[in-house]
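Partial view: only certain chains, each at its native spot in the assembly.
Labels run A, B and C following the written order; every chain starts at residue 1.
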């Protein structure tokens, strides 16, 4: 139970290390009949690809996905879809040094404590490359959701103290610039800030926001598998995420009921809420409004400044990390948040199909 | 899969509605040999009891727990522990009105959308009383953890904009006042603020902080079942929680790597971190420092002001909620956060026992 | 993970010991909208009640079920249904002797090995009374299945070497006699045989057969959650079951392909099989024919003859068991097999709803 499987009905199992032979995922419980090919997956993977930005690792990997099972004549068959990406650009020698010590902010120490030793090459299993499997699975979940009319969209909301303005929102902008911000002005400011960080041999954090449009009301289970609880787990399980919020999130704790409650309204038989402080969920169940969540990422822990730490021999030492490291995790993490959100939403959408006897009877009639 | 079961090895299943006959929990996977009696549970339940504070519902329920199974001669036997609390003070008539409409900020609308109808009495399954089962289970988890030397402690960190000062920290204060704040001055300020809210027929939100002391390094699984991911789910699954964070949390997104990284240090063979921005977890695995998490609660949605909403007949209406409602959820939720944290930590502690072959061999030798 | 939870979507969690305060079950994932009251459960429980036959324990317990949650205005709400039965006729003194030694054929020794000690009163958790929770849950599953047109029927197929004749099949007979056999002549023979066993202070075994009519084709998952695999687990998890088979079962291993294959046939658009050696399942998925399974029960291990065994002090001793013990488990186990079959079938029926994208799209349209 090393926890590499996620989901109840749409169930994904990821595997692989940064510098092993390959990384991948098995998606079990994908409904039969979805048209799917490698391009559907590749265009998601390309969004997290290293080398795509000056703020991203200059490791020139193709990260080319191969689908090994579960598709026949262009459609999913209902059986497990196994996908893998070969590691082609491993330079393990870069990492031989870190075998001997524990990098601050990394999982080196905790892996050694848990397992007695670790695959130190590039962070092993705790590398950002672990998310390849999540993104490949998320591509499938997103495609199914879009067939159901549900869209999941993530983008960078802030980098350091620089936030997007919602007036300037442009998803095209977010998908084409180097920050993932859907606001050109904010993005340019953020680029400047990131360059300053790099000059100071430092790194920056930021926030990814994700919205889900057109999710039907009624999705999510009332107690432990609340929609927001499962999303909380999904998002917090992404490396470097330190906080998760839904709707107004932390701000709700400072609000009053009178301002935080969303009034219901009906117009021509269509129920809406006049505000959406709740972020689309009430009592753990979707309310038909847009779902809005945020993931807070810490700064990249690999910085080029001198740092104090200890080595495996039990000595206090000073280190200076080398190699290829992004000054910020956020732009490449956008698609990971989107993927984990899609997987979670789809899983709960499928679970919800059994909530009412009348609908089950209709299904089997 | 209505999601009323939580945990993998230490597994809890809660049941019950606000105004049904009883509420309870079945704890499966509790190790054999723990001394346990009803008092161990009751003292936890008393911390969430209504009527314990002027800011808590004046419903005078004893909430007396009964243990029905799993104990023999004062010790747990390893078989399921079933516990229940009878509902004795239901005044369903208070709630007959809300049968017809959807209260803003509540789960009335979403339950109807999901299930076609709902038990509207006191919120039914989405009532705060649902947490009785969580707290009873948490009492057991906490007791086991304390036998292992691990302590879990929650308290109110803020109410509205009033935050505790860490210099004045007193757990005794937190356990005896009406806010759950471990800082007398802050608590008095918060009391004043809550009275103002009540006068305005309004409600307030706040933050619960929880720390875990003495957790061994190595607890948590590397990918989806990260310590912080599972805690994120556990905490987000508590009604009214809108955000979750670990360590510096949201602030980490505004920090730089140079300030956010925690330097390791060794002294006389004892490894420590010189700071604890990470909140005790690296790569999803405990690092031996104190674990620190925060749960952000929205204001009580039941307020006595007039509100706009819709009824089941599909009409826009104005309502004014009656009955017994706390102006704030936070003080009574402190023990719920503590309980969910304890259950999660214990579950991962047990899971971790199988991480290394050498330790398994030693166990079975 | 003491294994007291079963099922994926329709999930049951049982608890309780033979001589504790009560036994019960929590059913989570029951669809909303099913009319359900205590009588629906009681009539199933009455079928396993002690004292109902001269071959059943003369413990005069009412075994009266109480539903504590999950029902509102006579219908299931979709939230957990908690049910309990109080133990009222415990005579623990009968069992004080067995505290000190290990009864052959019982779980006394293995519980002590696993947990270090045990609740020895009446077998504790390994008592036949543990099945009360299964039967209560099975009553609900059966009712849902019957709403979907699916019926589950179990009866005694053999006792010792006495088998029913299918020509004389009468379910009324099975439900009214003391053997559970649907064949009057066989039942009378079996009664005579059981009386002989009792005279010899001995006990007997037998076989329960269970058929499922009108199950749609397509139920069951292709690999580990095959319909027959899940049924195998469900049935083997009933105490005293030593073998499980589906369709021709063990006989298939002696057959040839030419005789064992079932030819498909179509008539007026209706697909049938000309024989049903497979017992209604092909490749782990229902084929639309009747599902037929058998559970093989060992003889009651509690016999009144002298037996050799050891005591907790580590000495070889001779014992003679006292108290109330059925000479055969089978008649009271019929409803348990039926219950576990119903729970398993329903769970897979619900899981199957997500197998095809076109049907999911139709569901959410």
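The criterion applied here is as follows: a residue touches a chain if its C-beta (ideal position, glycine included) is under 8 Å from a C-beta of that chain, and two chains touch if they have at least 3 such contacts.
In this text the structure is predicted, and so the values were computed from the model without any measurement.
S.K.: Assuming the 3 chains shown are copies of one sequence, what number of copies does the full assembly in this structure comprise?
M.R.: 4
We take it that only the chains that are shown with their structure count from here on.
S.K.: Between 0 and 180 degrees and rounded to the nearest 5, what angle rotates chain A's CA atoms onto those of chain B?
M.R.: The two chains, chain A and chain B, differ by a rotation of 180 degrees.
S.K.: Mind checking chain A against chain C and telling me if their interface is mostly the same residue numbers on each side, over half, or mostly different?
M.R.: At the contact between chain A and chain C, which are copies of one sequence, the residues are largely the same (over half shared).
S.K.: Give the identifier of the chain nearest to the protein's overall CA centre, each chain being represented by its own CA mean.
M.R.: Centroid comparison flags B as closest.
S.K.: By CA centroid distance, what chain is farthest from chain B?
M.R.: C
S.K.: Can you check how far apart chain B and chain C are, centre to centre, with Cα atoms defining each centre and the answer in Å?
M.R.: 38
S.K.: With centres defined as the mean C-alpha position, give me the chain A-chain B separation in Å.
M.R.: Using C-alpha averages as centres, the distance is 26 Å.
S.K.: Got the chain B residues that touch at least 2 other chains?
M.R.: Expected reply: 1-5, 8, 14, 114-116, 125.
S.K.: For the complex, which residues does chain A have touching chain B?
M.R.: Result: residues 1-6, 8, 14, 102, 104-107, 109-111, 113-116, 125-126, 130, 158, 160-161, 197, 200-207, 216-226, 228-237, 239, 241-250, 252-258, 260-266, 269, 271, 274, 277-279, 281-288, 296-303, 305, 307-310, 314-316, 351-352, 354-356, 358 of chain A touch chain B.
S.K.: Which positions of chain C touch chain A when the two form their complex?
M.R.: Going by the criterion above, the answer is residues 8-9, 29, 31-34, 76, 78-79, 144, 147-148, 216, 222, 349-351, 353-361, 363-364.
S.K.: Contact residues on chain B for chain C in the complex?
M.R.: The touching residues are 1-5, 8-9, 11, 13-17, 20-24, 26, 28-30, 32-33, 66-70, 72, 75, 77-82, 84, 114-119, 121, 124-125.
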